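These notes concern the structure reproduced below.
One protein chain omitted, others in place.
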Amino acid sequence: MSERSLTPTETVVLNMGPQHPSTHGVLRLQLTLDGEVVTDCQPVIGYLHRGIEKIGEARTYPQILPYTDRLDYLSSASNNLAYLQAVEKLMGVEVPERAKYLRVILLEFNRIASHLMFVASFANDLAATTMFLYCLREREPIMDLFEMWTGARLTQSGMRVGGLAWDLPDGFIEKTRDYLKLLPPRLAEYDRLLSGNRIFRVRTEGVGILPPEEAIDYGCSGPTLRGSGVSYDVRRAEPYEVYDQLDFDVIAFPACDCMARYQVRMDEMRQSLRIIEQCLDRLPDGEVIAKVPRTIRPPAGEAYGRVESPRGDFGCWVVSDGGPQPARVRFRAPSFFHLAALPRMLRGWKIGDVVAILGSIDTVLGEVDR
Amino acid sequence: MAKRHNLIVEVVAGAWSIVQGLSVTLSNWLLRPRVTENYPAKPAYTYPRFRGRLTHKRDEEGRLKCTACLACQKACPTLALPHIKGDDKKGREKRAAEYIWDGGRCLFCNLCVEACPFDAITLGGAFSTVGESRESTHRSLDEMLEPHPASAGGKS
Partner (left out) sequence: MSVGVYQSLMTWWLARGWFGWIAEAIWMVLMAAIVTVFIMVTVLVLVWLERKISGDIQSRVGPNRVGGRFGPLQTAADALKLLMKEDTIPEGADRAVFILAPFVVFVPTLLVFMVVPFSDKWIVKDLNLGVLFVVAVSAFPTIGLIMAGWASNNKYAIVGSLRAAAQSLSYEIPLLMAMVCVVVAAGSLRIGDIVGAQQGGHWFILRFPLQLAFLIYFITSMAEVNRVPFDLPEAESELVAGYHVEYSGMRFAFFFLAEFAHLFFVSAFCVTLFFGAWEGPWLPPVVWFLIKSYALVIAIMWIRWTVPRLRIDQIMSFAWKLLVPMGLAAVMLTALVRG
């Protein structure tokens, strides 16, 4: 319409401001609109910056751990593990077998909880409010399990250097097995309510295309990358803990749209259930924490810990100068790179699609801004 | 003709998918129980390991265990234990006289509990830590002592 200058039109800059029901945190999107069509988008971040990396330079190694919980707060165990992998590499500590299996259980439960939260908020953005409530209802037993085990529902701080802070409490394994039976029929129900729903499909299929080459160029990872058909998972590329001994599939869908990213996460939940079941079956006895000195003082050097968080490739780089406090702690947050790819995904779509696309890449501003 | 046939199939399939969704909602409406808890009329249930308000423990004779050794203060990441002072006794008899816990800064991370060599503190206190001013989140020693073993030790 603007090419023909019979009625010259202007583009409008609309601010989907920091306070918005659908930006999943304090994210500001400056959208340039031509009518309803988005021609450009400029994400503005930094509203949740808390200086965690700077704080890390003034804290001892164990003291940094609770701060890492608060980065990607929907799956705090992944952040814990990335940091601890780096520290344990520096210290040369070997984690006991039982601790490795328990860590995997904690991680996979965090993955399920995070993906349930994703489905909930994604559905809520598209006005299927009931799905929001259903997913949170399914997430409550996981929160209860976390509370039984570590004492906290969301920011568990369940790990320590060399293993875990707590062993499993009584009754945990039974409750977990109950939950493993509870969730698959509920997931099938969600497929009937949401995934098969014509309106949902029409809103998400073909929307927000991110071609695989560009996804790799932007540094995307996790479900955003696997929703574009690239079957890359850190748990297979650089296995950590006991993932090389476990049997699970890496889910990828070739469609590159919002529906593909949503389906990747739905199927990853099922794979996580499989992993947890295998871990429970194979759980060895033993210690849950290795012998580490009272004051953690790694030799000078640097190490990088990498995990597959529910959002993607989460990494932590620790530089030690031999003292009790690190010289530098740096976190590589997957959502940061996905936000960089967001303008590419938004161009040419309408305002209604902005919400769907932003929801489908599942950013958490805590890790973007740190 | 094939295009028209496609449209009709699409419309019918679309309508059927919506009917399926409606059936899921209906079954949840009529068959599933309500999961809302009537808080605060019914107190919140917390598991034994729940990390709540800082509590000081007593030993078997009912004496305070904390000796003001400052291990917890050194372990805390957020400076949530601003003021700890022992009494005048020396050696084994020394106990804490003043102890302030800043509930506003506390992360409830449990590092202080793990650092304590005397097993004197625990984060097993109350569920609710709210106050109406910043100062009210500071708790002093007498507010944080667990009840004397003679009285009924109820945990919320």
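Order of writing sets the labels: A and B. Residues in every chain begin at 1.
Definition applied: contacts are C-beta pairs under 8 Å (C-beta built on N, C-alpha and C of every residue); 3 or more make two chains touch, one makes a residue touch a chain.
Since the structure is predicted, the reported quantities are computational estimates derived from the model, not experimental observations.
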Query raised in the report: Which one, B:L26, B:A44 or B:L79, makes contact with the chain that was left out?
Result: B:L26
Query raised in the report: Which of A:L225, A:L246 or A:V355 touches the chain that is not shown?
Result: A:V355
Query - Candidates A:N80, A:T176 or A:N197 - the one touching the absent chain - result: A:N197
Report task. Would you mind spotting which of A:A123, A:A215 or A:V364 touches the chain that isn't drawn? Result -> A:A123
Report summary line: Even though one chain is not shown, chain B touches it at residues 11, 18, 21-22, 24-26, 28-29, 32-36, 38
Query raised in the report: So which bits of chain A touch the chain we can't see?
Result: 12, 14, 20-22, 36, 123-130, 133-134, 137, 193-194, 197, 199-200, 202-203, 350-355
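Quick note on the criterion: only the chains that are shown with their structure count from here on.
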Report summary line: So, in the complex, the side of chain B touching chain A is made of residues 13-15, 17-18, 20-21, 23-25, 28, 35, 46-51, 75-77, 107-111, 114, 123
**Report entry** Interfacial residue positions of chain A with respect to chain B in the complex
**Finding:** 59, 62-67, 69, 130, 134, 137, 140, 144, 147-152, 155, 157, 165-166, 169, 189, 192-194, 196-199
